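First up is the structure itself, then whatever we jot down about it.
For this view, one protein chain was removed and the others were kept in their places.
Now for chain A:
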Amino acid sequence: MSDLTQIIEAGKLQDRASPWPLWTTGFLAACAWGLGAIVTIAFPDVVPWGATQLFATLIGAGAAILLVLSFVVQRLGAGGRLIVHYGPWLIALGLWFTFWEISTAKLGWLPKPFFSPPQGLLNVYVVDWQRLLLCIAYTLRLWAIGFGSGIVVGYVIGVALGWSRGVSYWGMPVLKLIGPVPATAWIPCTFFFFPTTFAASCFIVALASGIPVAILTASGVGAVNRSYYDVGRILGASNWYLIRNIAVPAALPHVFVGLFMGLYYSFAVLVVAEMLGAKYGLGWYIQFQTAYSAYANVYAALLIMAFLCASIVRLLFAVRDRLLGWQKGFI
């Protein structure tokens, strides 16, 4: 698909023989962004938001860059091709900014406490960036400890469940029973069992990420082609070798599905986990600001969380592509 778009875009570029061929999509994107900037600056906000000037300047600058790009993009090599690939998205983004601006700040269809124009979010970042950075650090610490320990324990349990009949006999029904229970339902018990609220929060995150990893790993190990074990046994492999060098790598594609699910679940419970008496953290920030109806701050924090999650997903994809390069037609 993406290749096709690239070829079409490239074809468009080559149609013109001029030394500065126009990248039409980029030009349209520049227009859309420019429109957003003009709308922002030319009409008054119905209520003051702050940072209106700054936002107009930023997307105005974006429009200028796009305008330049629409003439030089094909000289930029691989980076240029990436930009060309996202050309239609750049147009959509410009139009979205314009529509967002009009419907919130300029006309007030979507009114103040509940909705925020882009400059509203921008203002939050400008004013509150120090506290937000601190919150990001706290959240990442909680997430890293919770997710890290959760997937390690979940993985070990999953391998044991998939490998051993005895473990599977006792463990699988229990796992199936507690699997569908939302991790947050354990909050009352965790308060009793864990010395600090931070440990309790970590446990909730660990549980949310560990359970899908355990279930998928178990099914992956259980589904390994028996012939691989036959080959291993013929070649004199011990049970331990069979687990380490056959069951584990053969189940890896399943394990990654579990990891992706665990990643999403862990982000979903972060907000709740930070309810447990945390002093900082994006989840805490969201709740705190919700209580004061400061929804612009809530949206700003949500946006950061979405970006964090997307970046970690991206990272996990890179790890997977490295480890699963052996799969047929995978990359």
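Structural remarks
Simple rule for what comes next: a residue touches a chain if its C-beta (ideal position, glycine included) is under 8 Å from a C-beta of that chain, and two chains touch if they have at least 3 such contacts; residues count from 1.
Convention: contacts and distances are computed from a predicted model.
Between the names "Succinate dehydrogenase cytochrome b556 subunit", "ABC transporter ATP-binding protein", "2Fe-2S ferredoxin" or "Putative molibdopterin-dependent oxidoreductase YjgC", the one given in UniProt for the chain missing from this structure view is "ABC transporter ATP-binding protein". Considering the whole complex, the residue from A:V39, A:I59, A:I246 or A:V272 that touches the absent chain is A:I246. Within the entire complex, the positions of chain A that touch the omitted partner chain are 225, 227-228, 230-238, 241, 245-246, 249-250, 252, 325-329.
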